[in-house]
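For this view, one protein chain was removed and the others were kept in their places.
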Amino acid sequence: MSSRQLTMARAISEAIAQEMERDPTVFVVGEDIGKYGGIFGATQGLLERFGSERVRDTPISETAFIGAAVGAAMSGMRPIAELMFVDFFGVAMDQIYNLMAKNVYFSGGNVHVPMVLMTATGGGYSDAGQHSQNLYATFAHLPGMKVVVPSNAYDAKGLMISAIRDESPVVYMFHKGLMGLVWMPSVRSAQTVVPEEPYTVPIGQAAVRREGKDVTVVAVGLMVHRALDAADALAREQIEAEVLDLRSLVPLDRESILRSVAKTGHLVVVDEDYRSYGLTSEVITTVVEHDLSLLRSKPERVAYPEIPVPYSRPMEQFALPNAEKIAAAVRRTLATSAVA
Amino acid sequence: MSSRQLTMARAISEAIAQEMERDPTVFVVGEDIGKYGGIFGATQGLLERFGSERVRDTPISETAFIGAAVGAAMSGMRPIAELMFVDFFGVAMDQIYNLMAKNVYFSGGNVHVPMVLMTATGGGYSDAGQHSQNLYATFAHLPGMKVVVPSNAYDAKGLMISAIRDESPVVYMFHKGLMGLVWMPSVRSAQTVVPEEPYTVPIGQAAVRREGKDVTVVAVGLMVHRALDAADALAREQIEAEVLDLRSLVPLDRESILRSVAKTGHLVVVDEDYRSYGLTSEVITTVVEHDLSLLRSKPERVAYPEIPVPYSRPMEQFALPNAEKIAAAVRRTLATSAVA
Amino acid sequence: MSTGEPSREQLLWMYETMVKIRHYEESLAQAYSEGKSPRFDISAGPVPGELHLAAGQEPCAVGVCIHLRPEDTVTATHRPHHVAIAKGVDLKRMTAEIFGKATGLSGGRGGHMHLFDPAVHFSCSGIVGEGLPPAVGAALAAKMQGKDWVAVAYTGEGGANQGAFHEAVNLAALWKLPVVFVIEDNAWAISVAKDVSTAVPRNSDRASAYGVPGVYVADNDTLAVFQAAGEAVARARRGEGPTILEIETYRYYGHFEGDPQIYRPADEVKRLQEKDPIVRLRDHLLREGVLDEASDREVVARAQREVDEAMTFARESPYPAPEEALENVFA
Partner (left out) sequence: MSTGEPSREQLLWMYETMVKIRHYEESLAQAYSEGKSPRFDISAGPVPGELHLAAGQEPCAVGVCIHLRPEDTVTATHRPHHVAIAKGVDLKRMTAEIFGKATGLSGGRGGHMHLFDPAVHFSCSGIVGEGLPPAVGAALAAKMQGKDWVAVAYTGEGGANQGAFHEAVNLAALWKLPVVFVIEDNAWAISVAKDVSTAVPRNSDRASAYGVPGVYVADNDTLAVFQAAGEAVARARRGEGPTILEIETYRYYGHFEGDPQIYRPADEVKRLQEKDPIVRLRDHLLREGVLDEASDREVVARAQREVDEAMTFARESPYPAPEEALENVFA
């Protein structure tokens, strides 16, 4: 029992089910989240268990149903709205960033918006430029939303329960390639032991996934696993990488970043989201604006280039960050160190 | 004649008029851009001159008319669509970032989208949280759009003409406080000599607005003027700041940033957009990932805090970057230098 | 409340509330102009920023909100004061918010386009069409909680061309939610006239696209609004689903204060004012013996006093500490 393993998809749906059990105000809205169980399985089994009043399939009207979730959250409910792919944010962003994210502030804290906006991210399976994006920074740049990105099943459950219980809106971004779906490549190590009982993982605390003294590699979501793969390879060259899983972009756990870099003196940041104006520069700047001398070599970023996601497999794979690129970046940063 | 001064609003409308004169495929769509002349005056006089076929007031349907501009641009026209306030992007972002920005790529370059998305940015006049944002990074983070931010009338005209003639989509973001409107505070120095004849300012080249050897201050739009004010104050303390006006976020003129910092060794980046995951960290990272030793002290950022824009004057003014904060940041960065 | 003829009490409440709204908007226009001459500067004076006034549109507020209880949700637009007042929003704290004061509903963070009073389930926002989906959500919440509360979503006629309108009405109709969609047709969306924005003359005709009732009230008629809204609210409360209610109304001021209004026929406002809904209702009440000159004076004085007290409260309240701007981002 204590060693029960779950996929991330199962961990998420279990978290939702347990919260729905506990709290009658929790409900789910979205497209194909009922009978279908969510295109990526995050709501599997919920309709059967809780019925169509609390597990509501919607028209293809993201503005209406995400906005309705905002209204319901202001009216005593705790909705979880699923935006099927994060790539679709553009049809509903006004409700998301101008209401969901700002109503707490606009009301001077007199109104709470306890809702979760859950959405799928990521590519790597040739779904082309409107179905493969990550867009972490698109949300993290705008104030008023917490932005959570789990990297494994244990965290996924605990972070989802935290997100549901949070009085503020939480954007919960799960990477498709971590969900343990049988029909697409999935990172095996995202499947972990998951306790049956409900538990929380606090939002805003990064986790050290691997300790190391030579270099800090910062990542979120799927890229944590790529970073761990890179660390394995580097270990064979006597390079001990510390891998930091941010777990959320907002709040960003700057202390953990600083602590690790203070130890290692070297920094590589990995992101599957577009490189410019994104996570990588925010993490690097967090370090250098705190104390330039923490870094003993120039930092590196390994991120998605500034191109729409191409369909064709060789092109997409070329563009994606991977363990080799991360390891190479680590080697580069350590090499410049020697020179400096 | 050669010393004719124009406000930025007049410079923009003149640029559009001259291009409409030259090229019958250029036209304008948007809300209140006809008789009203654009809420911020960017289309003043165009209806009278070109008629309602080419200067088209629209319903409040940003998805429809920005999307229609995309379709028209793919069909032999060169539309300029005005999104009245950048804050409204959320109702139409899908057409903007998933079509306008990506169709060139999706078509393998076989389709061009020569359109300008023109929009007003900025606060400082108590218009609250849905009418005062800048959101530069929101656009700059996503691939396929050029993002232009003029800081004065001369550039505004030349950049608009470049934008209209560009075969790629250009997001043209003008700050309300630079337009020279009589009804809101406007930076006087944004009004400049503007040649009558059409000319272009190349997109993607930063401009040194003030030379200096002690510190580099990077900014765009209204913040360039705040940086210049700070530089004036610092000059009285024998600190010579170099002020770099990026003029566009995409393409980002990284060479000019590096050149200036290589000279000064110190960097302050100013942004009226939200601090995290934005322009400031991208500029700072550009420097440190290139060569960590360029910086002789830790860089500083002066940006909007991660809060929605508050309405009340003392709160808003507290949150906005200004010359004092910039000067203080410069002093801080030079002080740590002494220590380091 | 009943849905038939308005009672004496209801008539008086509507009248007094309309008088209050009118005096409120006129007082605010006055306060807004302070510090803005000789040169108009939107950022100056005790009430800076955009200000959208609703004088002339009182029937849309009182004729609808009279049927509502505090638990019923209302989402209003960028032009929210009349509706807020009719819904019973705390007038002092609302005014203080508009003046950007610490005592304001949100301590000055929101301002005139972002008024939140959870005590009466009122909110508004600045993006056109934006309030429609949340009203659907409030109605959904009521239904899921087994309450007979309703939600009223306001939009201008210009806003009815936003995608949010279509999506929200469809969803409310589909789920048979207790929502009344009120469209204030004041003929203008800033400078754009209804006939150059909207492909049909009446938005109520769009109701057939969702299989819901669509009602059009002509000529800013308070009693007709009362009637139509009463039916729509009752229908919603009975669980029979949403209604689209379009009300022809008058915008006396510019779109916002400072609007040069060059797009507008010079005499339009004068013509509208000749049919002023407050005057019409007053005449009706006098005719019907619900009001006499003396009681009218009393009503007007009371309404004005309440407004004046709110203005004074707002003016005398302190500004928030600047650094409080950093608070309340998260709950």
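We just call them A, B and C in the order they show up, numbering each chain from 1.
Here is the rule we use: a contact is a pair of C-beta atoms (placed from the backbone, for glycine too) under 8 Å apart; a residue touches a chain by one contact, two chains touch by 3 or more.
Values in this document were obtained by computation on a predicted structure and should not be read as measured data.
Under the touch definition stated at the start, the shown chains contacted by the missing one in the entire complex are A, B, C.
For the chain left out of this panel, the touching residue among A:S13, A:S61 or A:T216 is A:S61. Only one residue in the set A:R4, A:R22, A:K35 or A:R49 touches the chain that does not appear here, and it is A:K35.
In the complete complex, the hidden chain is touched by one of C:A76, C:V120, C:A151 or C:A164, namely C:A164. Screening B:F40, B:F106 or B:F318 against the full complex identifies B:F106 as the residue touching the chain left out.
If you put the missing chain back, the residues of chain A touching it would be 31-32, 34-36, 39, 57-61, 63, 87-88, 90-91, 124-131, 182-185, 305-308, 310-319.
Where chain B meets the omitted chain, the residues involved are 27, 53-54, 56, 58-59, 61, 63-77, 79, 91, 94-95, 98-99, 103-114, 143-144, 146, 166-168. Touch with the hidden chain on the side of chain C covers residues 161-167, 169-170, 173-174, 196-200, 205-206, 208-212.
Basically, only the chains that are shown with their structure count from here on.
Core chain by CA centroid proximity to the global CA centroid: B. Ranked by separation of Cα centres from chain C, the top chain is A. Chain B and chain C have CA centres that are 36 Å apart.
Between the CA-based centres of chain A and chain B the separation comes to 31 Å, rounded to the whole angstrom. Rounded to whole angstrom units, the spacing between the C-alpha centres of chain A and chain C is 41.
Shared interface positions of chain B, defined as residues touching 2 or more other chains, are 63, 87-88, 90-91, 129-130, 306-308, 310. Those residues of chain C in touch with two or more other chains are numbered 104, 107-110, 114, 125, 127, 163-164, 329.
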